[in-house]
Structures are given as C-alpha cells and as structure tokens.
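Got a structure for you, written out below as structure tokens; questions coming shortly.
One protein chain is absent from this view; the other protein chains keep their places.
Should a chain be cited, it is by its letter among A and B, assigned in written order, with residues numbered from 1 in that chain.
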Amino acid sequence: MGGLATAVADADAVDAPGPGRRSGMTVDEMRRRARRRHVVGRVVVYAVAVLAALLSAFPFIVEGIVTFKRDQDLYAPGNNPFVYNLDPTTEHLGFLFTETGFLTFVGNTLMVGTVVVAITLLLALPAAYSLARLPLRWSGALGITIFLVYLIPPSLLFVSFSRLVSNLGLQNSRWSLVVLYPTITVPVSVWLLLGFFKSVPRDIEEQAMVDGLSRLAAFWRVAVPLAFPGIVAVVVFAFTLSAHEFLYASAFISSSSEKTVSVGIPTELVLGDVFHWQELQAAALLVALPIAFVFNLLLERFVSGFTMGAVKG
Amino acid sequence: MAVVVEAVGLTKEFPGGHRPAVDHVDLATEEGEYLVLLGPSGCGKTTLLRMIAGLERPTEGEIRIGGDVVNGLPPRARRIAMVFQSYALYPHKTVRQNIEFPLKAERMPTEKRRERAEWAAELLGLTRLLDRRPRQLSGGERQRVALARALVREPSVFLLDEPLSNLDAKLRALARDDLKDFHERVGTTTIYVTHDQVEAMGMGDRIVVMLDGQVRQVGAPQAVYERPADTFVATFLGSPPMNLVARDDVIVGFRPEKALPAEALGGGLDGHLRWTLEVNRIEYLSGDRHLHGVAEGLGKPTPVIVRLPATVLLPIETGTTHDFVVREDDLCWFDAETEQARERPAG
Partner (left out) sequence: MSVRLADREGLLSRLMLLPAIVYIVALVAVPFVVAIAYSFSDVTAGNPGYDWVGLDNYRDNLEDPVFRRSLWNTFFFTAATVGLTVVFANIVALLLTTDFRGKWPVRFLILLPWTTPAALGAIAWVFMLDSLLSPIDWILWQVGLLEDGRHMVWLGKSGLAKASVIGVQVWRLVPLAAVIIMAGQSAIPDDIHDAAAVDGAGFWRRLWEVTLPLTRPVIAVAVLFGSILTFTDMSVVRVLTNGAPVNQTQVLASWAYVKGIDGGNLAQGAAVAVFLLPLLLAATIAILRAVRRWEVT
C-alpha cells in the first residue's frame, strides 16, 4: 500500500466511518484479505500437524516397516530403509512370539501391574479420602509432603533397596517390583485422588450419613463411586508405570523369566552385540501401541485430574 | 411421631473463628411444629441445623431429640432426615435407588423397601420418574426426590437447609405451597433454615431470628413482625423495613404501612401520633406507593419510608410536605443504648 494512496483513502474514510476506515481498504478488499489469511492459516495448521505427527511417530513408523523386513533387505548397505526392497515376511514376528521371552515379559508386566494397582488403590484411596475430608490438623501439609516424596530420586533409593530386596529374599524376582513400585505410584495417586475426592460435593456424603450410613460406609458406598474417574486415572497410571519403569527392573532382576517389558525387550533381544532388530522393533511397537491407545481415550480425564489436584489441592 | 428437639446452651466454635458460630443457643421445638431458623448468611443458622443433624460436633451444650441426649451420636443414629440446599441426590443412582437408599442402609428387606419407596414417590408425584437419573430432572423434581428420600424412613424430625434457594422465583412459590402442604399431611416436627423472610413468614409456625450465632427472637410470624425484640429484628424483617427514629434516649419504630395521611383519618386524632413527611421520591410498586422522605415531629429528623396502599387515592407530589399519623398502639419502642424493645416511655 503506497503512502499516498493510504493517505487519500484515509481522507475519504473520515466522511464514511465503517469497517474500512482503519486500514484504508474497502470492505471488499478486507474480506478478500481475511479469506486469504484464513486459507493460509489452515495450510499452516495442517502443515504443523503433519510435521509434528511425523516427527513424533518417525521411529514407530520405521519400527513398523522393519518388523516385516528380511535380513538381506535390512542389512544391505544403501537399501532404501522405508520400502520393502525384497518381499516382506512375518518370519521375525513369528520368531518373537515363539522363540523369545516376549510373551513372558508381557505376562510379568501384566502381573506386576495388576498387583501394583491393587496395592496402590488399597493404600492411596483411604489416605486421600482422609486428607480430603476428615478432620486432621495437618492434612494440607501432609498432602504436600506425600507428593514431595515423589521427588526423591530412585537413583538414590535403589542403593538401599538392593539391600532390602536381598533381605526380603526377593533378588531376581518380579515380586521385588511389586514391593517397590508403590513407592512411586502411591504418592502420585494420593495427590491425584485428593483432587477427585475434593471435587465430590460434601453434601452428598453428609446426606448419606443422615440417611443412615457411617462415615466409613459413606466413603466406601458414596465417595468412592463418585471419584470413579480418578480411580480410572490411578489404575492406568499405576499399570503403565509397571511397563515404563526401567531402573529398579534392571537393577534387581537378571533372569529373563522374571523380566518386564521395558527391561526384557532391550536386553534379551540383543545377543552380545547382535541386535535382533526385527524382533526388537516389533516388540517395542506391540507394547507402545496399546498403552498409547488407552492414554488417548483417557487424555481429557488426565488433564482434568491434573488441574483438579493442582487447583483444589 | 411428633417429637421435640431441644438445644441447651448449644455453642460451636470453629478453629480460627474470631467469635462462636453458634453462641449459647437455647431452643425447643413444639411437637409437630414447623420451626423456621431465619437470619442473614453467616448468622449460624446452618451450623445450628448441622449440629442437630450430627454433622458438626458442638463445642458446648446439649442436643436432645425426643428427650434423649444425642451428643456424640452419629447422624445415622438420630432418626432425622435432612434435605440439603443442593438436594445432594446421588448422581450415580436412579430416582428409585435414591429414595430406597436410606432403607437399604437400614437393611430393610427388598420387597418392603420397594413398597415404601413407591409410597413415598406416589405421595410426591414422582411415580413416572422412578427410573430417571438426577441429571435428567428439573429443579423442582429434584427437590421432590430429596423430600421423598427424606420422608421414606419416617424420621422423627425433618431438617431442611434452604431447600428452595436453588429454584427460580416461579417454582419457588409453588414449592413453598407443596412443602407446607406436605408438612400438614405428615405432621412431623420440621426445622427449616432460610435467609428469605418471605419463606419464613409464609411457612413457619414460629420463627427463630438469629444474628451472630445468637437467637434474637422466637415467636409466631405476626408477633415477630409486629413486636420485634430489638432493632435488628425490626429492620431485618419486612420490606421496606421498619422505620426507626431516634428520640432522646429511646428509638421509636413503625412499619411503613402503619403510617396514614392525616386527611385519610376520618375521626379525631385520639391515640394517634402526628408528624410531617417531606416527600423526596415516590416509587410505584404493584399498586402501592412508597414515599421516601424525611420525617419530622417524631424525634430527630430521619429518612423514612411510608407505604400507601392502593386504596389511598390522595394526590401526593415529590417535594411537598404532608401530615401523617401513626396509631400509638402500632409504635414500637427500643432503648437507644441496648437497642432492645422496651415499654413506651411515660409522657
């Protein structure tokens, strides 16, 4: 826009106040510009979306491709890594399920996860309710202290745990993880559930007590069902931790029959220096996808749980 | 089944509060009475109710229900029913399950439970809503479900905590009738908490006016309205409130509708007090005229409001001065120092 033209347009516009006045354009010009901007905006949104999705998923896409590659294809120098230069094969996938410990790792993870979830709920539900509702003088400070326990680094604790685990006779056993994982899940779950319990209207529990329940029964029969979304969040969190955790699992377990996925896959599918890439990639992908799926279903719930704990804690 | 609820020297102090939320309250209901606790928010009326329910532990004093001291008993052991301001319906249960809940807590057999729930639902016109969930109900329906749930175990006392405040104005008038009608049919002693004087006046057999944790006056609506125990009660009740005019060491008060233009009075002025009003502003409200102005001749010149009924047709203009009278029997007298009601001063 030339300076002069703008000045003239502005001079005209003084007599005709309207949408065109400010920038010295006619309404039509502005409409066209707005449409152009809108189109550019959409293009940018889709470009960013595709780029972000590709960057995030890049290793997983490669994993998916590699899973079905033949050795001669994968290891030939210069071969395009993103296409099948030779026919794809399910041979390696079959090998993963039949000849490796993969299913054992998955089984161990499910078992550890289930027990950890149970212990976590058993400890965290009453504790969170007590902190959220019952007359306890230091409940606020105590709630924060329990959360701060989460910050104590496992890298320091494992030093003591290695002694503890051997004293309990749990060396090399997945039960050691069942004992240790609640040290991570309980503090976080108490914090999460605290927020959910506080969001249950007090009236409803008091009503239940007037209606003939004891405080304990009001907790169990009214507060717990109403905090159900929080319980789902805790279950998912405690369960996935058993698949995610690496430090304790690799420090205290060495025999392959007791390993969980996050340690079993990177250690057992590599023999010496030889990486069984197809099996490795397939296994990693098979673990990653279901967890991601569950998280996506529950994302909104997590977001709200997070802010609830924060705002109402 | 009508039972008496008594509070003796009942006090509640919350940690950190600068004064007791409820301060040595002595109160007793009469059998089958509809007692209304009225006061501005923060006056302690809800705390008092919650102590009766067993949801708060008194710092001092005794609560008796039907003659038994219930201090220390949990709510479920008190045979009371309570309706909360929010109705506190269990959102995860249907209307039927909500109503059956107190019976289930009593471990009543399923068949009997069903029967009773249906009886309560029928009584409150909820039969066709039994399978809905609370969020599918309107405000008025929710309130009726809360009542049905309160009713179903035949409690000895009903405690209602501002049950109408979540309804819109039209529904509220309707629900008020329903509640009163319901009480007349069941005849159970009811304690009703509200900050709305219209509800209190309209529904209560007796009204308990509270301020700052203390009971200021207990009495039938008419008595409390016409003979307030102190200046707080005088101004809290009535809209517009009682006019108060300082005169020497007393305060004289009269209700806005008790003042009449001197011309409107047929006979002599015997037994009447005469004064003048300088009219500053006139509001025309549902037929009545509210005259805002300054009163002279009663005591110190003081802004007052006079309510002229629609039947008084006398033309009155803003900015003019008129003679008014109040019957001496309609005057209330308060001590200027203590603001408590007192006898009419001699002379």
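Here is the rule we go by: a residue touches a chain if its C-beta (ideal position, glycine included) is under 8 Å from a C-beta of that chain, and two chains touch if they have at least 3 such contacts.
This is a predicted model, so every value here is computed, not measured.
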{"item": "Option touching the unshown chain, where A:Phe68, A:Phe102 or A:Phe161 are the choices", "value": "A:Phe161"}
{"item": "Touch list for chain A against the chain that is not drawn", "value": "22, 41-42, 45-46, 48-50, 52-60, 62-63, 66, 74-75, 77-78, 80-82, 122-124, 126-127, 129-131, 134-136, 140, 142, 144, 146-149, 151-164, 179-180, 182-183, 186-187, 190, 214-217, 219, 240, 243-244, 246-247, 250-251, 261-263, 265-266, 275, 277, 280-281, 283-284, 287-288, 291-293, 295-296, 299, 302-304, 306-307, 310-311, 313"}
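The rule is short, and it goes like this: only the chains that are shown with their structure count from here on.
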{"item": "Residue numbers on chain B that touch chain A, as the complex places them", "value": "53-55, 74-76, 80-82, 84-86, 88-92, 101-102, 105-106, 149, 153, 159"}
{"item": "Chain B-facing residues of chain A, complex", "value": "201, 203-204, 206-215, 217, 222, 225-226"}
